[in-house]
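All protein chains but one are shown at their positions in the complex.
Let's look at subunit A:
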Amino acid sequence: MYTLKPSFSKTLFLKSPLLRSSFKPQFFPYTTQISSPCSSTPLSFSISCKLKTSKDGKSSKSLAKKIVLSEGAPAVSEDGAGNGEAQPKPASKGGGGGGGFGGLVKRFPRKVLSLLSNLPLAIGEMFTVAALMALGTAIDQGEAPDFYFQKFPEDNPVLGFFTWRWVLTLGFDHMFSSPIFLGMLALLATSLMACTYTTQIPLVKVARRWNFLHSAEAIRKQEFSESLPKASVQDLGVVLMGAGYEVFLKGPSLYAFKGLAGRFAPIGVHLAMLLIMVGGTLSATGSFRGSVTVPQGLNFVMGDVLSPSGFLSTPTKAFDTEVHVNRFYMDYYDSGEVLQFHTDLSLFDLNGKEVMRKTISVNDPLRFDGITIYQTDWSFSALQIRKDGEGPFNLAMAPLKLNGDKKLFGTFLPVGDSDSPNVKGISMLARDLQSIVLYDKEGKFAGVRRPNSNLPIDIDGTRIVIEDAIGSSGLDLKTDPGVPIVYAGFGALMLTTCISYLSHTQIWALQDGTTVVIGGKTNRAKLEFPDEMNQLLDRVPELVESSLSKQSDAISG
């Protein structure tokens, strides 16, 4: 008897109506053998379909189409094993033929669905996304239009055609938020959904069914096949079970599988990708961001800093919280390099009550009621000095840009008559809060002092004590409702990618007299599979004559 063997899943891919109608009759042996509770309705349905197809070719096409249209959508959501997996593909074919206007409207989504689930299209989309991203890193992002006028001039286009007009009209100056890129991602997402719906779920439905093969030829046709003389299928079952297979035995036939999760996992990968995309969209539309540089000792209100990023951004009560920067300080290595930045923050609610206090640092943000405060930057706010015993004075430090990215701050203390047209004075420069370099009126190096050292320095008759260096902390604030969803997607993606590495292996065996015919196939680890099988089969014990007769009795009985 020829049953539905899983290689039939291949026929799903062959877009030929002939093949489809030819496999329909094969449902009978299968559905009658394994009593599945849901298979009764699809069974009757497929009978009618088969009868119609056998009549004549011309009317069968339209009939099949009609059935598909009315029956196709629920078939997939249904848990029925017999019908669901066959439906989506024929449905897409049904859309190909001509029909009434009403049919066209109904068919349209299916047509789009089958178009979107097309693998070459999906691959093309991925290539496009990759190319756009590469372009996005090649073109400097977020510059002023003038920059692009100079970089991509019209009289000397890159590659002969690429000018600033291209960059600006296509939005390549802000690639990762440009309509083209986002549209491509959205298209990819719909392809993902369509592919999961029309291809992957049906594939799993095929794979999930366990079925027996009842003919030795069918077993020998598998990718791996072997026959063991003087063996019993029961012993094989025990060996397979020991190797972690799920084994089903029915009379002389055996079916075993392992790693079914490996079949399911790619769906999980796709769903996780979609989850990440949903989370990303939520992040883009519903978050608040802001950054602020606060000198030590000052405070700010969260709501003043945070600005919405999209139409879904709604402020919460926590936005009224006031943040006070108690202290900003740095840790240093012995060599003088910065080890870590710390900011001691206090959070006060509207009544002035402290609700939270934490010292944040890079990699250790503060989280309060959905708002996260990050340590991202720093600056030199002021220098507190004592001049000739007077003071203390606060001198504001100005950031200086010299060649290179390194930070440099400077301030100037006028000496003598400050009303004269060319004021002279002492300059103080600092790279960090650790040490201040002082220069005299002529610009000559005068000395280096550490704050808090209380060691005075005399320059041009002025005695200066550097009391303190006041830094300001650069903080980033954000609320992001998408993060939990994105993290869930990340977790799911990691897990399902790992599971996807597993190979789904199926083994069939049949007791043929004293010989056991074994066949098997696997979807990923194809080359290791024969070795693995041979090792397993070596462990199957050989039967001696006396037990052989018993064996055959047991089978016939």
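The criterion applied here is as follows: contacts are C-beta pairs under 8 Å (C-beta built on N, C-alpha and C of every residue); 3 or more make two chains touch, one makes a residue touch a chain; residues count from 1.
Note that contacts and distances are computed from a predicted model.
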Name of the absent chain as recorded in UniProt (options "AP-2 complex subunit alpha", "S-adenosyl-L-methionine-dependent methyltransferase", "Cytochrome c biogenesis protein CcsA" or "AP complex subunit sigma"): "Cytochrome c biogenesis protein CcsA"
Residue of A:327, A:357, A:526 or A:539 in touch with the missing chain, whole complex considered: A:526
Candidate in contact with the missing chain, chosen from A:123, A:398 or A:455: A:123
Residue in contact with the excluded chain [from A:143, A:440, A:476 or A:512]: A:476
Option touching the unshown chain, where A:169, A:363 or A:422 are the choices: A:363
Residue numbers in subunit A that touch the chain omitted from display: 10, 13, 119, 122-123, 126-127, 129-130, 133-134, 136-137, 141, 175-176, 280, 283, 289, 333, 335, 337-341, 361-365, 372, 374-378, 405-407, 431-432, 476, 478, 480, 483, 486-487, 490, 493-494, 497-498, 500-501, 524-528
